[in-house]
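Note that one protein chain is taken out, while the other chains of the complex remain in position.
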Amino acid sequence: MIIVLKPEVSKEEIQKFSESIMAKYDVKVNAWYGTHATVLGLLGDTHEVDIESIAAQKIVESVKRVQEPYKKANRKFHPDDTVIEIGGHKIGGGELQIIAGPCSVESYEQITEIAKRVKQAGANFLRGGAFKPRTSPYSFQGLRAEGLELLLEAKNLTGMPIVTEIMSTDHIDLFENVDIIQVGARNMQNFELLKELGKLDKPILLKRGLANTIEETLMSAEYIMSSGNEKVILCERGIRTFETFTRNTMDISAVPIFKRLSHLPVIVDPSHAAGIPWLIEPLSLAAVAAGADALIIEVHNDPTKALSDGPQSITPDQFDNIARKVFAAKQSLKNIQ
Amino acid sequence: MIIVLKPEVSKEEIQKFSESIMAKYDVKVNAWYGTHATVLGLLGDTHEVDIESIAAQKIVESVKRVQEPYKKANRKFHPDDTVIEIGGHKIGGGELQIIAGPCSVESYEQITEIAKRVKQAGANFLRGGAFKPRTSPYSFQGLRAEGLELLLEAKNLTGMPIVTEIMSTDHIDLFENVDIIQVGARNMQNFELLKELGKLDKPILLKRGLANTIEETLMSAEYIMSSGNEKVILCERGIRTFETFTRNTMDISAVPIFKRLSHLPVIVDPSHAAGIPWLIEPLSLAAVAAGADALIIEVHNDPTKALSDGPQSITPDQFDNIARKVFAAKQSLKNIQ
Amino acid sequence: MIIVLKPEVSKEEIQKFSESIMAKYDVKVNAWYGTHATVLGLLGDTHEVDIESIAAQKIVESVKRVQEPYKKANRKFHPDDTVIEIGGHKIGGGELQIIAGPCSVESYEQITEIAKRVKQAGANFLRGGAFKPRTSPYSFQGLRAEGLELLLEAKNLTGMPIVTEIMSTDHIDLFENVDIIQVGARNMQNFELLKELGKLDKPILLKRGLANTIEETLMSAEYIMSSGNEKVILCERGIRTFETFTRNTMDISAVPIFKRLSHLPVIVDPSHAAGIPWLIEPLSLAAVAAGADALIIEVHNDPTKALSDGPQSITPDQFDNIARKVFAAKQSLKNIQ
Partner (left out) sequence: MIIVLKPEVSKEEIQKFSESIMAKYDVKVNAWYGTHATVLGLLGDTHEVDIESIAAQKIVESVKRVQEPYKKANRKFHPDDTVIEIGGHKIGGGELQIIAGPCSVESYEQITEIAKRVKQAGANFLRGGAFKPRTSPYSFQGLRAEGLELLLEAKNLTGMPIVTEIMSTDHIDLFENVDIIQVGARNMQNFELLKELGKLDKPILLKRGLANTIEETLMSAEYIMSSGNEKVILCERGIRTFETFTRNTMDISAVPIFKRLSHLPVIVDPSHAAGIPWLIEPLSLAAVAAGADALIIEVHNDPTKALSDGPQSITPDQFDNIARKVFAAKQSLKNIQ
């Protein structure tokens, strides 16, 4: 961490300030006295240093981090890829997985039919929403506990591990048999929820928030990991920009950046990123080309009857085609490397 | 609601679709058959109509709302300003209130000293963070329950109603004696939390999310209100944009827009919007000129020692000066109208 | 175009308004009288209808386009892909091209050496900046006319068609022997320049502006095309968002969207989109997977000595590797379809 001090600061003040930092954190402080400004360098493990508190000091002009503020999620301290294995299927480590299923679980017939279809097409994980975050209180809020039951029945029937979203710490007990718990974009900085999920021994699929930076996403992963649960899967699902043609703007660069900065698996959700069914194929191929470890795709047996998020779902037939192409593309790309 | 159908749709399909809408919602459907397209108009109370489910239908080209999707927060159905009175002080209805206090409650001495100082300067409400949403798990997370206790002691000592942030439904019981419960920007779409706060009989200060539109903010207010609690205060606190000079971009237009679309009181947080102490005065004056009912300002007796968010706090002396100017400006603006 | 009128409008006013529209534009107006609102539908060729002038009418509540506002760039009126052939190389129509070269032309040795190297690696087009748009007036502004001369010498030596940016109508004569004239992101809405380029018989590479929507980009293409020059190549090069890790956010979705809405060729500039050399490979692969017709990549023989934009350039050796992979990926993707 580099601290630029204001021009007029006395040596004594600098001395006192340096000592206060060393007393509080496990770092060494070196000073470089320039003609116009003094610069302090903090050496050691600075990830616990509160940058805002430093910046608030009267004598400080500006502060700049040199090290990343996350540690457990940081590839520098964990060079090998984290691979998360569930039911014999690996997320991370070179394989490509597809997580597929409807936006909302609606009925036994719906979820089991879709599960069978997407499994045939090569998806190893079943997704489905039970608790649904909806902008309007008047929109369908999901089948909630009943939806979880139906998902578990589909899991029993097909053997597919299930992925579903949690919206409150109050519901954690209900998620006992869920294989991967999803934290949605709107809860990415629900820190109380993250801390509780950090106490579980279960993979957490963490979606990047609509207005959150790559670094903030890694800091939210750090919340879960520093509470004890290191099985975090990062998910790019589009950010908010001025462009209105797509619902969100899928930030494809986030995939290679997450992979470089962190050892955690990285997946992409082209369904929510775009909100347009005909974009799912090109965006899935692009995600695989950019290095994604998995895709999470919404599939509905009858998108026009979906109780939520219908417009962005594809049919099982369309999914067959996309799955075939992305697995083939993944294979080709492996051969090219 | 106007539904544009695709060109090739048959009259029979249109008939069937219209009937299905009328069966599901309390609306009438009128069709206008053009040469190139058919347009349906939904008449009646459309705020419960699920626009996404309509848009997902195969025969639909696009959908456009004519009415707002919120009802209880809508000025059309409640033309008079909502005025929330707490401890004899009104928020809304033409008065200007200032809510002031430190970012984080740190000690008895700190919170009571600041409370006395800001009260003298004209602030009628005391703010202070007990549960703190911090990007990093390694940053100070607030004194939590102990912080609430200290706030209540400051309330007892000064008679000032208190405002503090809630971060989880798990903590609701702890907030029993809090006068105004704040929902932070990161939890604006924590719908499970909103629903629970909707069951209380206590004012809720709802901060606009960093990446949330004005309409989404009103929909979150609607969550609280439709659960039974109509005492919602809207707060503009800056949105995320590409500009990096300020921490966020304060959307001053949101003030008159909220006031026009809704009857709820509207307040502005210049401290978080900008993150720069010397911007608090001009932004406070601008907020008052744009019609804000209250300001919420961070004041710390020693900003350089603040445990969180120090850089954006001002001292009690600076606050005295700002409070004097904004009250005077409010008075002048009243005379001008 | 659908026009929703305000509730209280009389039949006479509607009649008069409808007639005024029909008198001004070549369209028919149909009215649908609802209980709460009247809706007008404009049938015919509405791309010349000024939506803002309609929206300004006192009796109008809101207006919604059903048709796109561009015509010559619109795939609906030109279903087949536009293929632009220069020096025997096709841009569009299924092939993958690479345009490569330095950010700025610096010397004869530099430009010819890079040209030879990128040609060997499979690039068919040479890029290089002569007139440079720089944020600071104190930064290197390019060799200007001399830079164009050097580019033409490299063209003569290698036979590669050249691509370079124009910044003013004053320079058009200088660009006579340039094969593809580039309009940079900052000039995408320099309409006077677009009109003049529309009078040439030469391909124009139109870069999407930093804050411009997909539709606005197509409208700028329409400026060139409606002036007579239909040889426009669209280029996605990243948009401005809140994310600061990358210089811009590459909007990968723009590639399939441009291809669907328009018949024009679509290329991607991963160098400027990211501003980070190690992102060029994954972003290039993603662009090809998403359907891009060409890539434009900055290559410098000594990026650390580049006079502008050095940080985002790669070396010829790195380029060899990337070119090999993207051509192989393109071939595999063709086989998969």
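Should a chain be cited, it is by its letter among A, B and C, assigned in written order, with residues numbered from 1 in that chain.
As a working rule, a contact is a pair of C-beta atoms (placed from the backbone, for glycine too) under 8 Å apart; a residue touches a chain by one contact, two chains touch by 3 or more.
Treat the numbers as computed from the prediction; the structure is a model and nothing was measured.
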* To do: Based on the whole complex, identify which of B:A221, B:V255, B:I297 or B:I314 touches the chain you can't see.
  => B:V255
* To do: Check the options A:K11, A:K24 or A:K64 and report the residue that touches the missing chain.
  => A:K64
* **Which of B:G44, B:G122 or B:G291 contacts the chain that the document leaves out** => B:G291
* To do: List the residues of chain C that touch the chain left out of this view.
  => 47-48, 50, 52-53, 55-58, 69-70, 131, 133-141, 167-170, 186-187, 189-193, 195, 209-211, 216, 219, 222-223, 226-227, 240, 303-304, 306-311, 313
* Asked: In terms of residues, what is the contact footprint of the unshown chain on chain A?
  -> 2, 4, 28, 30, 32, 34-37, 39, 41, 43, 61-62, 64, 66, 240-242, 244
* Structure fact -> Hidden partner sits against chain B at residues 211, 213-215, 239, 241-246, 249-253, 255-257, 260, 273-274, 278-279, 282-283, 285-291, 325, 328-329, 332-333, 335-337
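Criterion: only the chains that are shown with their structure count from here on.
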* Between chain A and chain B, what's the gap in Å when you average each chain's C-alpha atoms? -> 27
* Asked: So what's the Cα centroid distance for chain A and chain C, whole Å?
  -> 32
* Structure fact -> Each of the following residues of chain C touches two or more other chains, namely 241-242, 244
